[in-house]
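With one protein chain withheld, the remaining protein chains of the complex are depicted in position.
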């Protein structure tokens, strides 16, 4: 390892095959207490439905092998608990341990969604308080906690918009989406039954308000905007945009994935937004867990309230809380049961820990992004120069000259001990480096990151091959993704063709 | 990494300075609930004892930095949860997770040693059941759970012996200890006020019974024997040894560190042993935690019972349990409060999980050791050829010819993905390789270990330098132990001389 | 302030480095008039101890101390502390979707193992990395069937979980799908005659659940045959995965939508759970959700990557198979660990205990005068009872005995107000079953 790589070093870690490859008949791990009733005869009880044989290939291993297997696997991951994870748009912030603790309490984790409401007042109070906090933070009038993630929040929001228009006689046809938007926006619009009309961003990265005027017709149901945009830039003319839409009866949807730039500073409700989702697994620190679970509450203005999905939490005359399952104008149910309750618990724990101080988290997030921007300007091309909020997007234009692209730089960052930034979007920046440090990074970690990035910029100029073949320190090197997609192997099979394990 | 190293691979891990080096004034992690009484004036309340200044150099860091600091540090450790840890004499077996869970229950972890006995019946029942289990396993008459570790168990045992002899009019002078014994045996004897007389093992590794007869005089208080010995060999003539001692009024102490070879198969009490300790952190699977805590209960025959340390658990007439703090003949108190209660809880959980099946654990432990012995014989010198029990001791005699010693082989094992075996003793084997796999190793892991050891034997013959300079894959290479002891740096200092951190 | 790793001096230094005079300057692109002038009205800040106290107080307002006979889509099963120890390792808990495969092999290999387990359980050939839950998995399975067949009529069993049906309808409304319900027969299983009558060559999918919402097990083979003979696909929803330890897998189904909650996930008031879609290899390119595939690295070593991403929203945008992005990865990991701990024999044994306890419970409850089993098809760990009076009234009585009574079928099926869906798992002690039977007897002896 070279001297310039300060943050990472080598360590031997344990190889590990697939769990199925460790299986041997008769090994057991978790055992059950003995049966305290007469054993049933399955063939008699189940008849033709009885599965006589055991499940073929199912693992048979011992407890220590399970512990080792997953512990070893875990060591192959990078994680927030290990270091900076500046994935733009993903808001990889610290996930407080106390949140995990409270979500697992008896009386929280143990509750059944159909238990009597009089025995669910604790759950209800949690939901109600979280609703109130989110309304205060967003400046909206009403909220649903049902959606399981951001994308489902988007769908819920668009269904609310659709129901609203339908109630007004016409669901309308189109949803306008800027070309910088996240992929879920257009994908969602289609499920909600809308056509997508992409709108091109201005050269400075914002929406062209003049052109927008032309695009907004009575066919347009809504504009889905991300604010700050995925470029990390605040849409300054958002109140005007809202007016343009409203003038034609269309509504403004805000993708709230970037609320980490706004919380405590400004409120979408005050900016003219009609409906928005929040990603609690971003802004409100519930852990990503390798891809989920999340929660995507949707906050809305009064006009959309009648359409909220069921169940709906209401206060009874006696002061008790209750869930209502039927509402005449509701869009219906978007998910079984009561939202991702365990995730909601964590988000509330996070909000309670900060209180009004959430504003300071926002401030630090924006401070970190601007600090990094300041120190990397020049070393990397900055395609959009408007002020950055919580993230900064560079391009690989300078490095491309030497044949080094954003993915190469990202892979090289791994050697330096960092998780890469986001490379996949925004699509309007070819070769984007989308960097979101979040407020959770110390100055020390930011400085190390800046050092690493500058060093890589230098390598790209002087030893581009080194960067293009990175990472050099990981247990596997770059993987053949094309091969994986061409002839997909999506499960282990007892006699399946096997390549050799890492050695 | 070469092809022959199947079990380990490289992975970048995170560097990390000392926590003091990350400190910055004003950073906070854990905060307290607000004070709900009037704040005291410390200078008034404490007078001259008041410390006006904060503690110099004390860390000031945030919660995420704490999490990352210790998580990063943790990744530099090898552990049972990662792989085989065949430290001879240490019995590094699987530490069940459920034991950690029960030790942390409210009502277990929360109890105060001075709470009323009527509110401690749950604790008492745990202690009583563990006592009963240990008596059944050892075949002894009485037990104390007080000692905090094996060494303190040894001391307790010798103090019992001393008290017994004193009661009989003469504490006697000497304790006989075989040269193969663990270092705590002689160190303990001295604290108990005895002289140590080392006895030389026979060439086949057992005690010379004929010579023993000569050594046992009325000056001898006891013989401390380890069985199986630290060579992993069962002392076959132990009943005879006991008789020889008893004939002269001396007692037989057994170091029970190796009970993992005997549990469920034979009982020291039946073999003539008068008193012994158990290492619950070995045989009974309480985690070593990087060096402790442990527990070293002492089991004894009836003749020693009157001398047990206080407190003593007794059953009252009403069936309730109670702790007695005063006993006329007691050796007194060896430790404050009630033993390492949390460790005792884990050990009981372990015993309950197996029940009489502990025998099978013993069988597998002995099976593993013999399997490894079988496959390494020839590749390594076996100085004592009597049957092995739970561990096997080789020597580096064959490798020494090429200048490779046991420590070199141990360090090279690290490159292969294993924790080394014990190198430090038994002293009677120059260049010992003391290998104890325990029952927790699967056949797969044993096979990989055997492969690695054979491969290293081969390297020692063909490329000895490779072995002598190992490990080659760790974040630090061999450390300068001589320098560390010559000019000890035992704490961080703000302006202390610093060498560069790993890069 | 909580969780922030900067000292005041560091903030000042960083601002100076940027060349900003104050933090406010960094927010200058937000029009002045929209910037909040006062602090948000939020409770807190609370210390860690206060946060814990708050949630403990809420927990105490819930159902502690009651024995429950509820299932209906969320099941109480034994869980090992090992599972929690694994999923709380920061390396799993605090990592993102494994986009950078080289430093996410842990998550990727675990997903690959999850996909394999789900295939083994369901008898299908391919399974995805998870959906939000069983309800959205079922809906997405239907949308998948629509794409595969190009047809739009959907025949859904009324014995499919009522909330799953609701979700399907919400999604279907604007996708141009026509959802029709098919009733159940006297055995509690799908009314096959009604199905035959409704099956035309415009039907994309027949959707059933097994064990169904009444607890009874559907015979899937005739249903598959019927569906296939008119060119439709059979979509099978499974809410109680433990049944697969003893019940024939839905191998003849074309798409399986499963809820994995029973595999080591806490009920957690209904979420987060974990849905899965499993299907046939040939349908994989129409599958929603993430997939992990095996591949090799540049040195020929086995490794894993997210694959077939051209189905997904981040590549295909409006042409994606689904809009799902964040899924239920950690729940899927928990299920993987749990099933690995249970293993082949353990799952079978758990299933057998459920079956035995449910049989025992039925026997005890049938002894209560006036109580009878409503449907006679085989069942697993849930069964429907017909009571001589309203279940709501009975449950109110049971509650006083610290028993949370069975699910009131009348809330979803107006024709079944005297019908109760009883769930008994391996976690229900025999003594509690007996206590329930005794309490039920007393309840029915009360004057109305």
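Lettered A, B and C in written order, each chain numbered from 1.
Keep this in mind: a residue touches a chain if its C-beta (ideal position, glycine included) is under 8 Å from a C-beta of that chain, and two chains touch if they have at least 3 such contacts.
Since this is a predicted model, take the numbers as computed values, not measurements.
With respect to the full assembly, the chain omitted from this view is in touch with A, B, C. Of the candidate positions B:292, B:306 or B:464, contact with the unshown chain belongs to B:292. If you put the hidden chain back, the residue from B:271, B:313, B:347 or B:376 that touches it is B:271.
The chain that is not drawn here is touched, among residues C:10, C:48 or C:113, by C:48.
Considering the whole complex, the residue from B:9, B:144, B:184 or B:226 that touches the absent chain is B:184. Mapped onto chain A, the interface with the missing chain covers residues 12, 24-27, 30-34, 60-65, 67, 71, 97-98, 100-101.
By the touch definition given at the top, chain C reaches the unshown chain through residues 48-49, 52, 78, 80-81, 85, 88-89.
Rule of thumb we're sticking to: only the chains that are shown with their structure count from here on.
In this assembly, B is the chain whose CA centroid lies farthest from the centroid of chain C. Centroids built from CA atoms put chain C at 46 Å from chain B. As a whole-number value, the distance joining the C-alpha centres of chain A and chain C reads 20 Å. Chain A and chain B have CA centres that are 46 Å apart. Counting partner chains per residue, chain B shows two or more touched chains at residues 12, 62-65, 67, 71, 97. Multi-chain contact residues, meaning those touching two or more other chains, occur in chain C at positions 2-6, 10, 46-48, 50, 80, 82, 85, 90, 103.
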